[in-house]
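Here the structure comes first, spelled out in structure tokens, and everything after it is commentary.
Here the complex is missing one protein chain, while the rest keep their positions.
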Amino acid sequence: MSNDSDSQMEVGQSDEFERLKGQTKSESLFPKPPLVNPKTNKRQDGRSPKDVRPIYVQTGVRDGAKGSAYVEMGTTKVLCIVSGPKDLPKKMDLSSTGIISVDVQLVGGKMSEKDVILIKECMEAVVILEKFPKCLLEIFLTIMEDGGSSIAASICAAGLALVDSGVPIYDTPVGSTLLYDGKDFYLDPSKSELDSVDLTDSEKNDSGGGIVTMGYLPTREQICLFTMEGKMDAEVLASAMDSLTNVNLKVFAVIRHHSMELMKEFKETKSKVNK
Amino acid sequence: MAEVLLSEEEKYYLVLGVAQDIRVDGRSRLDYRSGDVEVNTVTNSHGSVRIRLAETDVIVAAKVDLGVPKTETPNQGIIKFLVDCSPTASPDFEGRGGDQLAETICRILSSTYAKSSSINLKSLCIVPKEFCYIVDVDILVLQCGGNLLDVIAMGVKACLGTCEIPRASGTRYDLGKPVPVFSKDEFQFDYLDVSKAPVIVTLPRVGRYFVVDATLEEESCSKGKLAIGVAPDGSITSVDKLGKACYQVRSIAASVQMAAKVGVDVNKVLSDRINKLKLSKLHSAKPWPPKPEEGMDVE
Amino acid sequence: MAYRTHLDDLWEQQIRPDGRTPHELRNITCQMGIFHPQASGSASFNIGNTKVMAAVYGPHEVRSSQKKHHNPDKMIINCEYSSATFSSNERKSSTKADRKSMEISSNLRSVMEHIIIPDIFPGSQIDVYVELLQDDGGSYSACINAATLALVDAGIPIRDYAVAITATMSHSVCMVDINAQERGQCAELTIGVLAQSNEIIVLELANLLQNFYLKDVLDEGIKGCAAIYKILEEAVRQKFNKMEQSLV
Amino acid sequence: MQKDSQSTQSTAEEEEYEIDPEEGVPVPKRLLYADDKLKFKPKILTGTPCMPGQRICLANEYFEAGEGAYEFGESIYASALGFLQTEEFPEQELTVVSVKRGDGKPPFTAPYVGAVVTCIVLSRTQKLCRCLITHVGSVKLDDVVKGIIRREYIHEKHRDLSEVETSFGVGDTVLARIVGISDGDFIMSTGEDSLGVATAISSAGYYMVPVGWTRMECPKTKETLPRKVAKIVQDKNVEYWHRRNMIKKESDAKPEKA
């Protein structure tokens, strides 16, 4: 079977052929293509390992919501809606500060509980909870398409929705993900790239490998979310964090640009109102 | 979570002490408290360990069962974790009170073990797609005196390392299906290879410093902690940020390095201990029929 | 006709499957203060392979969930029994709040209410938590012994020790301290007494026992309880001798 | 070797320590800041666009964070998206820094202790009356929040003489101040002249008119009902000053009797 990832058609055809013959095992039906084409040094979707997929952000996508935002990172599409403050439901623990609830819906699947808690703890670190005592702030995230790095996109979407709603926050959070295959870093990996790395296989990845997700507060230079799975050396992890910081600043530039555009709109509406 | 309430002055005292590298019990920031591991605490399991680190006291027991492998990993065995917080540790754990803490710990453990290639799960497979071993690792928290996650991770590693997995001597075909055959000899068993298994080093930040092996009092001084899984070769297997604290990039990097350094030492001590325990187990091979256990002196 | 086994041969010489004589207890080890600084009182009680740990918290303020109906002149005694998932040979996936442990919890509470001097700390609560680590017969009796020791360790004023043991009648011989292997073949009567007055405070029966034999089995159990009391008392004495020495 | 890395780490951490937002470690301020360091007053450019997290200026006795800004360490930061605005209070030598969007979208508001809120009376008992908070200051809430007014908090004086029945009616609109948080609810007080019943509807269905501190009258039927009547103050800064006074000097908060 061909291992060349550029000729995807061929792979598909041979798959079909093999299936007809009924001889292939399930493991070899979909061979995992290499992360980088050795000839061109480009990834499957044509970017270099250090490139980020195109990002599109939009705020105020839902009328009537307190705050809403839509973020696209490549094929990952996330919609976030913020509502509140609300009365606490009776069963919830009483608290002198505000409480945040995060609800993540993944279209055609279920977000793992661990990831939901990660996002929740990140939001708790970002929002100034003291400003709304005994009230509940709800953050609804809908991952409309999971094309990889969905936690990072969720953080960006939630951050923008919070900015849109005017909820007091310490800083605008951004997030990004990195994939390490034992040799190189692949920033903002797509779903197929994440799936192609098998972290459980002990024989293959002696040299390590892992997925690192980082949420970042750019102006305060602080990390609000950090999770790593796999196996990496401490030095590698440190350099991974450096490149993640750089990516986060790039993502933040997009968000900042969008915010500036937004503020231009504010000025226009203000002058209209004044007239 | 079992918590202690401290006044602001007490916290202040603790924080300033840590800043001068002298903790309340006289340790420095990178010192562990003394602990103890014993095996075969629970004799009706395939491997059990009671691990104590100062006041934290945990029993880990593994039971091995035959099962069917998962469809997505047909040639791998399964390791499951279940944490139970006994109310003996704290009245807060009465009824279902400890479930939340238990779930968090369970989550971290399974992500550390599942995604880090630390244990060769293929060695737990007998017949691909048909039979594999399912190892149920049950963790019972008897006492919680701080640093629970580290102690549990150490206990799990020691328990898996001393767990006796029956040796299948071959397969036999029954109605066209392969069936594993076990030798009748009770002493035929294998140990799991835990030479790559990680331990977890939890670093809460007290004041501006990270400390290892925090007591409950020190934990109550910090808003968040980093749980870092460290393999014996010093590589990092997982990092989890717990709680709602924020950190700077360099302080995470520094703490990861600190954890790697500490983790290698912990792993080494633990591996030595596991090997010793295995030897002692071999020497005290059980006679049949089993005699009542030799009692210790009444204390 | 059933086959004769080596156990039957042993039985003819009145030797039980694990090598004991009918009136012999298994090895007992007990230890106090195992969870020393955190729990107010704690103890472990091992009899053979049955292992139980107990912790006592209190007296402390009544917890808010029970505060509503609480009479401020009374004292609340709260007991919870739980068994570890690995305690029996068959692994249980979850043990919390099933009928059996709820029954044991409530029985244990009624025993504790009788030995603790009533309402000595009005308006407060005492928690007794018992954890079964391994069950090899006689787990309920071990729970009572462990809880009594933990109460003594906590320094809570008690009227008397509650001590318990299991006993049975098999092949017209009374036996004491049944293990799990024997439990399958004969009745198991858990007998608990107040050590000084010899009054019976606990009676639990598993399987069927001829009413005719009850007196003999009770006598046997009370004898066993006396033996256990000696061991418990010795443990307490040693513990407090040590304390005295450390004070000097 | 180990010591070396420790010392480098400690110096690195020292710089950052004061701006770490989340570590809840109590360190007295006097240890961290020297007083003389703070006594200068920079000029602030109003109208500058701000992103959340952006640093605005020093926080000292001349500057205070208002809406859309927060104080942390020795600085004021923006907490919302918008334009920088300042408000001067010459007598106090104080400048309040705030960040406002200015596009007509109301700012984020939630009830807080010290806020003056508008609420609707839901039900009364002898001891308390239950309300729904609809506005905080002049901003409408998206979702109503529950609160209670206890009998003792209706009047400032004669606390034990006041009665719920002669002070509020179900359906009244009441101005009140949040004074605390109990188990489940916000505790509110109407113990100020400017607080109390703002509007009430008579049994005939007309808006009643106040005819004194304790009575309101229906304009059509001339029926009078007992109420704790509020004296409505028209002042755009009133909300801010209420909050300040509440926190700083409670005794100063009382306005002159009319």
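A, B, C and D are the chain letters, set down in written order, and residue numbers restart from 1 in every chain.
Following the convention adopted for this analysis, a residue touches a chain if its C-beta (ideal position, glycine included) is under 8 Å from a C-beta of that chain, and two chains touch if they have at least 3 such contacts.
In this text, contacts and distances are computed from a predicted model.
Entry comment: the absent subunit's protein name, as recorded by UniProt, is "Exosome complex component RRP45", drawn from "Trafficking protein particle complex subunit 2-like protein", "Exosome complex component RRP45", "tRNA (adenine(58)-N(1))-methyltransferase non-catalytic subunit TRM6" or "Mediator of RNA polymerase II transcription subunit 8". Taking every chain of the complex into account, the absent chain touches C.
Touching the missing chain, out of C:Glu12, C:Asp73, C:Glu90 or C:Glu244, is residue C:Glu90. The residue from C:Gln13, C:Ser93 or C:Asn211 that touches the chain not shown here is C:Asn211.
Residues 69, 71, 90, 99-100, 102-103, 106-107, 110, 114, 187, 189, 194, 197-212, 214-215, 218, 222 are the ones on chain C that touch the missing chain.
Just so it is clear, only the chains that are shown with their structure count from here on.
Of all chains, the one whose mean C-alpha position sits at the greatest distance from that of chain C is D. Note on chain placement: the centre of chain A and the centre of chain D lie 37 Å apart, centres being C-alpha means. Separation between the centroids of chain A and chain C, computed from CA atoms only, is 55 Å. Of all residues in chain B, those that touch two or more other chains are 244-246, 248, 257. Multi-chain contact residues of chain D, defined as those touching 2 or more other chains: 20-22. Against chain B, the residues of chain A that register as touching in their complex are 113-114, 117-118, 121, 124-125, 170, 199-205, 208, 210, 212, 217, 220-234, 237-238, 241-242, 245. Within the complex, the chain C residues that touch chain B are 17-20, 26-32, 34-39, 42, 46, 48-49, 51, 53-55, 57, 63, 78, 80, 82, 84-89, 91, 93, 95-97, 127, 129-131, 133-134, 136, 231, 234-235, 238-239. Taken in their complex, chain B has these residues touching chain C: 2, 41-45, 48, 55, 57, 59, 61, 63, 65, 82, 84, 86-91, 94-96, 136, 138, 140, 142-145, 289-299.
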